[in-house]
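A single protein chain has been omitted; all remaining protein chains appear in their positions.
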């Protein structure tokens, strides 16, 4: 099968997330990176292209050059899909232009910086036949997909409580550093990071996993955010109370200053009959607990898993696949969509998931600003 | 050394918690159970005494008989301390009478049913020279004591977040049972259980561990409680936002309907330099995490622990001691107090801890009733 | 019910294992320690008796005094059972005298120093109506008992491999210490420790767990032992290949110089249909693994366990009981035997288990001495 011709916005020399996207795009062999706008500094972009063995003619200086250049090519050579891995504030305008010029889009999170922009992208995507994939990487883990399927099957009975956590510690060392680097860190600067640091960057992952695995929608939030130090303007830590339909409640806890935590993302969904628990740092283990039977531990690559979970894993059981495979599963899902192949429900996060995420972030910040009151999402 | 002569209120045939107190009292060999009021049914009390090989002359029908009978004995034969393991609503009146007649008291949790009663007991204890021990069992675990000591030493730097959880699932099977046994379960009946089920029974343990390990005091709470089903009058599940001094925040999550959970009590204290995490179901492991060094796992019976932690453990390293040893450590602490021996800070929970617990429960219920608003504790 | 009147040989001031036996004897409230020969130094024995509140008239200077003194008492006052917690080389002669004078015996491990002595005790016990309990503590854990029952039920199919390990590190620090304390450590001196250190002290526990849980008998061993340093005379480390009936094979690994290991005793039994794994340092978790179903985790205090496992646990699920409860379960089993109550199969280790253990140690040492050849057990 022909590989999908992929472009990339951003992700040049030294860019971590661009490299991650490229690895993810290669792992299932469905994409070929053939061009892009890799750097605002065009010389650096060219140097990067040479390193990566990419044609310099398809290394563009601006997004407009990119669009014009590619549209000038015959359709069978033209880039089909574009990964956006620029700083956050460019996501919206780049995605909009690309969609309007008929390119599929794979976009880093957060999708936009405001709810309005997110809804605008959603409208554009819906009016087109294009694929839009938002890389909420964690939904690509096989056991998260098994969790979604088990819940859909009704294994838990009625859901009674939902609980997700995302704890990191890395900002801690910054704000307590002796060199006062705070002002230099763009993530702590509202102009570049948007209205939230902790909730916008990682709380939204916990939120996304909750809606992804349960199929439920959060209706209202009540949040309590903390910026820890006087001179920090954005939240670095917080708790969000959740209210779903039918009085179902839940909670999200997130922190970027939980010293010593790495990427401790976990989720528990508690039902009337049984419950499911999963932790990102040991992602190949899914725990089904109930009052009447021994705890069951699901692992990838077993006949007892759902088709969806099994298709998300390649190695034999007991061989840990990790974050790149999860990431690659999203790229694979987008490839299937681009090729109009049949998709499982939830095979990659869509533009609508991006809108939900932005709404979550905005409502959480609003609740906190209003003195910790319930706020619609 | 002479054993302390122990009496018991309640705890007769079939009483689980009475048996647990007796095991705890025997483990360190500091007590001898010699009498009590074991049952409201005097015949059953006598049968129990015979089973336990207790003198029938010191098996009393009522607390007044007990007090009169014991006071009539010469001091060197008289019961010195009394364990109260009756239903909750009797704790206050029994404790009061015993203290007023000069008996040391070891009391099951919750100490009373109202804050006022709790404060009354506190006053009485303070005006006496008597020992009052509230059995918050989990503070007896060696690694909880090590955690307290490490925090006191300043290993964590400034505390930035506190997070505790107590998840159980057992009430779940009751409220979803086909036999509608809800009305028969006294714990779900406000008349017997007081104003709270989940927070009063287990949330308060999480609260107590937080104040115990950190030495900090919660100032305000904002709670969101859930009774899950229409016909249940008390909270079975909830989240409590915490506010300490100096803008420090935290959260307690508790549930009695988290299907499949057993006694999943855990605590994390996150500081500017490092963090500590502990889980009750593997109580011999204490995790110190930081951004700059490998995670350190503390276990009992090692020279690297504090004196207090080491004195709370007897077996060589790698031999798991469990809940009875934790419980026994509280009885040991009370024995040391009764004998006027030197105590470590935090060797057993006092009447003041009982007051804190009652205030926690009342403020949590109030916050929820007032539409999830901040409420002083 | 009347408590059993217990005596003790050894276990005076500062004796760790005597204290452990006393705690175990108290935990289920079936015994009352009323006398013994606590120390070779009679003054110290008296001091110990005073500390423990034991009658000085029943604190004897020698075992002969003990036997004469107790036999002189009326039967309803006389000590019924005796715990032997002396140095190993006295176990045999003390046990023999006690049994011949009609005392039940609870004996620390190893039962004797030679196979012949062990067989002699076995003969004496069989010709009497007396209870002999050897404290192989680990068989008292509820999940080991559940493991035994699951295997008996046939859950594993045919057993195909057995694998047990006991790793400690504590002797390591001794043999590498700068003060050459080796000569002073009685455990490394063949005169006091017998023919083996590592296998005699801990390898035999692994061996006992294998025969206990599987119900199978080892027929032959091939061993490879190591004393690590030139000047150490006994084995401190080794591997033992096992051969059972029907070509079934297995292996025991044990070490006292595995630096950093505490009491890392584990066992895996692998069958044609499924396998069971257990680790002493987290003794409340039993893992049933199979190729076709999610791993099942058994924990104490659940209806899915066998009666025997459930009777070996008191606390509600999720409350870790530990080594003392395991130990106490053996004392409880012995009490039931002494009172002629119905016993579960395997409720405490008998004199015959002691004989098996001695045969294991002797055959292991012989195999190693003969150049690692197969040796009958």
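Should a chain be cited, it is by its letter among A, B and C, assigned in written order, with residues numbered from 1 in that chain.
Heads up, the rule we're going with is that a residue touches a chain if its C-beta (ideal position, glycine included) is under 8 Å from a C-beta of that chain, and two chains touch if they have at least 3 such contacts.
It should be emphasised that the depicted structure is a prediction, and the values quoted were computed from it without experimental measurement.
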{"item": "Residue of C:3, C:44, C:78 or C:253 in touch with the missing chain, whole complex considered", "value": "C:253"}
{"item": "Selected residue (touches chain absent from view) among A:239, A:264 or A:290", "value": "A:264"}
{"item": "Residues belonging to subunit B that touch the chain removed from view", "value": "288, 292-299, 302-304"}
{"item": "Missing-chain contacts mapped onto subunit C", "value": "156-157, 160-161, 163, 167, 169-170, 172-173, 176, 222, 224, 226, 228, 237-239, 241, 247, 249, 251, 253, 255, 257-261, 268, 270-275, 288-292, 295, 372-374"}
{"item": "On subunit A, residues whose C-beta touches the chain left out of the figure", "value": "1-3, 19-20, 22-23, 26-29, 51-53, 168, 170, 261-264, 280-284, 299, 301, 314-325"}
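Criterion: only the chains that are shown with their structure count from here on.
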{"item": "Longest centre-to-centre distance from subunit B, chain (CA-based)", "value": "A"}
{"item": "Where subunit A and subunit B are represented by their mean Cα positions, the distance between them in whole Å", "value": "43"}
{"item": "Length of the line joining the C-alpha centres of subunit B and subunit C, rounded to whole Å", "value": "34"}
{"item": "Interface hub residues of subunit C, defined as touching at least two other chains", "value": "299"}
